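In what follows, a single structure is set out as structure tokens and then discussed.
Every protein chain except one is present and positioned as in the full complex.
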């Protein structure tokens, strides 16, 4: 597929390294960002800057969007000078943002009417996955379109799974986030319990991390909690955005998620404390506050 | 250490294969079980049956207990004809049950007064770990005593960690169970959400299991939930017992565990449905009931 | 104030009896409803039907809206042929719907720019309060405007409190609903506990209703739960709408509401069971299902 120009809209923390990986894979890149300065950085590395999402779509048969939330994708695709105004015949919009499955389906429908296609392809793996090209990518949309775009995904990710029709990529990402949030909260409760019982937290993690209690969250974020390292791999306020999407989708489907709803409320306390820009692991601050215990390594 | 006779009290589902692994490692075994028939089975394989916990302690410098709950350990150790009445000078009681840290410390104190030692050494890994000798063992007690008994542990387990003084093995096991319960509940909520959204559950698990959402519970119990296989690796009612121990210890220490408390209440609904003897993964039945969805593979 | 024509938009279950009470108080009424047939019923009783919200506003210095949700008020006020297009100089829009405080403030701001005023005046008391003219009305907006409209409110309600500027009426209504939902859930848990313990539920309510455990919900809805009477005073799905408004406002303000969020999830199970049109007291169905108990009077 190289030689195909790829459009990339949304050059934030995640988008920029993902775009770079496409350039490394020798795709000609046409970029657009609301804040133009970020596009210029990539332009100096060889990308071409466009003046609107429409122009990106006019110049590229495949356009990727990587923005924050449902209204952002709607603005960039359906809004004034949006992708939909320039979509090529048989062109593909790949939305890699995490947004509402329902909004996704509505956008796909609009594009279809104009002769275009859509894949929803949200990612998991955080900044490190974006930089190293090892993201997990969960793709919804037509199977044939997915197969056509597979090389593009392979330039950015490792585990790439076609999970169903439009919206199912987003559903899978939300499933991912239900798991992430619930598991992380269990890690927080476990460590605060251990701390107040006087345990050596590093030894505790070591003793349980490889068995039935083991998880990515425990092995990767547990030690950071113990060290008091709250730098963001993934920001708490973005986790909150995802939890909002989950709970909205669940409400419409009438799926009770009592545990997930609880974690959403606990993160609100973290945000109330002004710490929404810290990493998700900072949730332990709320549990420490409630239990009146430090829950970190001695001397730190 | 082989040649040292080991006493083994409590020949239930877990205890019997653990005792067999000690025999495979050539330890002479003296066994006792309240229901004598279970001891006879092992006697036919070469163990010697004793008539009381006291007699076991009189004949063995190391005595293992593997029973259900705090009162069971108290009965066997401190009760009439209990271990404490026969404990040898410098003898060691290794309690591998999962019980209260506080009760553990009280028993250790009693044994110390009689010149004995105690290690609390609860295990994780379930029936399969017990059979294959790959249990995780979390040990509390004096370091020297732990080191003396290490070969005994190695006959039964793989990850063996000394985590602190008496009671800290139990604290670590409870930490393990906080993690297990919270993670499993997240798996249930994720799969019910996915099911109601029309996802292919096996593909969904495949797409997320290796990333930040991954956990032992998801990879091992998720597929069983999807297949409707609720046979017990670890019984729901024993998980409830452990959650009770956790919440009692947390109450005494004033550690709020809102997520763990919620899972305990959800399991109560499973027990109310008469399913306490099913595996912990049967918790998804409660979420399926609440969401009004099957959450299992088509055709099963 | 009588002789002043009052506009009334939204002639649903609550709106119709409220409008009738204005007519009883001798206010000339100009009515509009999306489904015109409902307006015609009132027209036969003496009201005049208008063809659009704009026309209502052109003809009346005070316009009341009583619709379902934020988008409905936005449509009727700010949409095509909306109230704002016809608002008189110094005219007042009284929105008696329960909607978002934030949307309320935005609409008030728009009306102010056109020389109009707004009061947000949501009500509590249900169908019976609407019919008997005994609603509680919580009013936000300018004090002077409130005083000018007080006679209008007095035709419909009994406890009428000016609680602050625009949006504060809605905030107070949401506060009301946090209380209603949390108290009702406690009633459900209490009755299910009592039922499973074998208590006589009517005697139990009698024994506790007048003391520290007493509440409107217990005294009014408790006996209905016991009788299995789930006819709506206030529909579960409208309670869910209000809980959504509460949790959205709380999210924006970073106020954790763990108990309220839990009740919202439990009501989702009631909706999943297809019972959103039953009364709020039907929440006990979910608790009965979880506990596996009937929780109602013998023989019913």
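To keep things simple, chains are lettered A, B and C as they appear, and every chain counts its residues starting from 1.
Going forward, contacts are C-beta pairs under 8 Å (C-beta built on N, C-alpha and C of every residue); 3 or more make two chains touch, one makes a residue touch a chain.
Small disclaimer: the values here were computed from a predicted structure and weren't measured.
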Can you say which of B:226, B:257 or B:291 touches the chain missing from this structure? B:257
For the chain left off this view, which of C:33, C:52, C:65 or C:185 is in contact with it? C:185
Could you please point out the chain A residues that touch the chain left off the display? 258, 268-269, 272-273, 286, 289-293
Residue ranges of chain B at the interface with the undisplayed chain: 240, 244, 250-251, 254-258, 261-262, 264-266, 268-269, 271-272
Residues of chain C (touch criterion as defined above) contacting the omitted chain: 101, 124-126, 136, 138, 159, 161, 163-164, 167-168, 171-172, 174-183, 185-187, 189-194, 196-200, 203-204, 206-208, 210-218, 220, 246, 249-250, 253-260, 262-263, 266, 287, 290-293
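Keep in mind that, in the parts below, only the chains that are shown with their structure count from here on.
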Copies chain A and chain C - rotation angle from C-alpha fit, nearest 5 degrees: 180
Which chain maximises the distance between its CA centroid and that of chain B? C
Interface composition of copies chain B and chain C: same or different, split at half: same
Taking each chain's centre as the mean of its CA atoms, how far is chain A from chain B in angstrom? 37
Give me the residue numbers in chain C that touch at least two other chains, ranges are fine. 258, 268-269, 272
